[in-house]
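One structure, as structure tokens, below. Some questions next.
One chain of protein is taken out of this complex; the other chains stay put.
A and B label the chains in the order they appear, each numbered from 1.
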Amino acid sequence: MKLLTRFPWLFVYAIAYLVFLYLPVLLLPLFSFNDGTIVAFPMKGFTLKWYAGLGGQETLLQAMVNSLIVGIVTALVATSLGLFAARAYVRYRFKGKELSEGLVMLPLVIPGIIVASSMLVLFISLGLKPSLTTVVLGHVFLALPFAVSIMKSAFDDFDQSLEEAAFDLGESIIGTFRRVTLPIVAPGIVASLLVTFTVSFDEFVLAFFLSGNQPTLPVYIWSQIRFPAKLPNTLALGSLLLLASVLLLLTAEYFRRRSTKSA
Amino acid sequence: MPGVLKTETGKGLALSAPASLYVGLLVAAPLAILVAYSFWTQTYVAIDKTLTWANYIEAATDPLVRHLMLRSILIAGAVTLATVALAYPIAYFIAFRTQKKTLWLLLITIPFWSSYLLRVFSWKLILGFNGVMNSALLTTGAIDEPLTFLLYNEFAVVLTLAHAWAPFAILPIYVSLQKIDRAYLEAATDLGCNRLERFFRVTLPLTVPGIIAASLIIFIPTVGDYVTPSLVGGSQGKMIANLMQVQFGAANNWPLGATLSLVAMASVGAVAIGFVVITTALGRRIR
Partner (left out) sequence: MSDQNIIEISGVEKRFGTFTAVSDLNLDLKKGEFFSLLGPSGCGKTTALRMIAGFQDNDKGSISIDGQDMADIPANKRPANMVFQSYAIFPHLNVGDNVAFGLRKLGLSKAEIKTRVAEALGMVELGGLETRKADELSGGQRQRVALARALVMRPKVLLLDEPLSALDKNLREAMQLEMRRLQQKLGITFVMVTHDQYEAMTMSDRIGVMFAGKLAQVDRPDVLYARPCNRQVASFIGGMNFLQARMVGDGGGQMDVDVQGFGKLTIGVNPNVEIHDTDLLVGVRPEQLEIGAEKPDGYDGYLQGEVSDVAFYGESVHYHIRAAGLDETLAVAVPNYFHTVDHQRGDTVWLGVQNASVIDLGAREHQ
């Protein structure tokens, strides 16, 4: 009975599940090199023309610039807010801490359409026209839970006595933060910046409602999906986007690991 | 003021205030305005600010609203059930059956970091009449004519969303499995349980909190999902979000849109609370 090794059903299932997870993600790049306009088997042949066709499209380029601006500003704002909040949650015990921690996680569980529509109504009522600014305001809201949780784990592994040692050695509060705290949690900050950037860069529904006549990349793609003729170009663009997201996230993961190991 | 900032509460509040105020304001203010709008009416571009229940009456009596709301909740329920059921064995595998936990967790989260819009779009290409799945099956001779039940229905919506939410189900369940003290499992064996009994009497009840967390984090946003029903749902698979988008867009009826938002939130909340209560009670009944 002991010699009978059981068939690894779970392992087989896990592999099948991975195929299910990766199928749609790998499909876009696969067909982006297909020399044909229909996404179906058999494939026609290898080509790079769909990628070449992406160059020189004015609206695409503008959408890309819009997305970059929104992503960078979102990442900076969300990470700063997250940095301070996470520091408070890890370091201090205070009244309303649980409430505050719960509140910043709220954006994760509100249906996107409700966030989008209610913000649209709010901004219009405040006289704020849909623009990149309103998209940033919305994206910071969505990215904040990610920033806070990444920064919280970075501070979790941070040994309190390091700061006390610097303080004891005569450094000021601000100096201690700059010379001891920041360098040690820096990998966490980088990870947070990359993750929040990606959240913003990939986000569609909020941008769809709030961007007005300044589309971000996902909104641009949405407008292209309707045209079958542009499908191969959209595939190429999507593949590039996938690649960018995965690279950014792997880098973020690398930094996140470093932040937990440095402690 | 400097005195206040010296206390722990003062420092903690000062540092966390920007983030929590930001989220708090962006939740409370739109909500307040939504509530206000839901009692107003709109004719073309002009907003009539006379308070009225008209929108709620319309939302309650319009069969389309009721139909879409019910379908959204049912689809979200099906998505939650499918995602959690598919994810549980994976979480179990990572927690108990492999040494390479970090690698597996990474493998499972990578696809999730690609754009949601693009993944849904990719499923549309896979499931379509002339799509990848049908063409592959036709080429290999597995079928003679394209399968039509793949795209533009509830099945496509559930499949696509079960894919989209996978890590959100796997991670909380994995965490709750990982927290189980191995001595509990040995104690159950020692007291006479075989593997299956041990799973149902000890492992499963101890992961109920993880299952609840996973279910809520999937169910709530799914009820209001817009992209998936739009791309792969067809007319059978439309959900409440599609109707809401129409009110804020083409129909230009913001008061009705606001009302739908509030009704949707209330329904989701009610269903979610009911779910938590029932699941917790069920978990307690296992002895």
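Assume contacts are C-beta pairs under 8 Å (C-beta built on N, C-alpha and C of every residue); 3 or more make two chains touch, one makes a residue touch a chain.
The shown structure was predicted, so the numbers you read here are calculated from the model rather than taken from an experiment.
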Hidden-chain contact residue, picked from the options B:Ala187, B:Ala251 or B:Ile278: B:Ala187
In the full complex, which of B:Leu127, B:Val202, B:Ile220 or B:Leu262 touches the chain missing from this view? B:Val202
At which residues does chain B meet the chain that is not included here? 181, 183-184, 186-194, 197, 201-202, 205-206, 208, 283-284, 286-287
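Assume only the chains that are shown with their structure count from here on.
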Residues of chain B defined as touching chain A within the complex: 8-16, 18-20, 22-24, 26-27, 29-31, 33-34, 37, 86, 89-90, 92-94, 97-98, 104, 106-108, 110-111, 113-119, 121-123, 125-126, 128, 130-132, 134-136, 138-139, 163, 166, 216-217, 220-227, 231, 241, 244-245, 248, 254, 257-258, 261, 264-265, 268
Touching residues (chain side chain A, partner chain B) in the complex: 8, 10-11, 13-14, 17-18, 20-25, 27-28, 31, 38-42, 81-82, 84-85, 87-89, 91-97, 99-100, 103-104, 106-115, 117-122, 125, 137, 140-141, 144, 148, 198, 201-202, 204-205, 209, 218, 221-222, 225, 234, 238, 241-242, 245-246, 248-250, 253
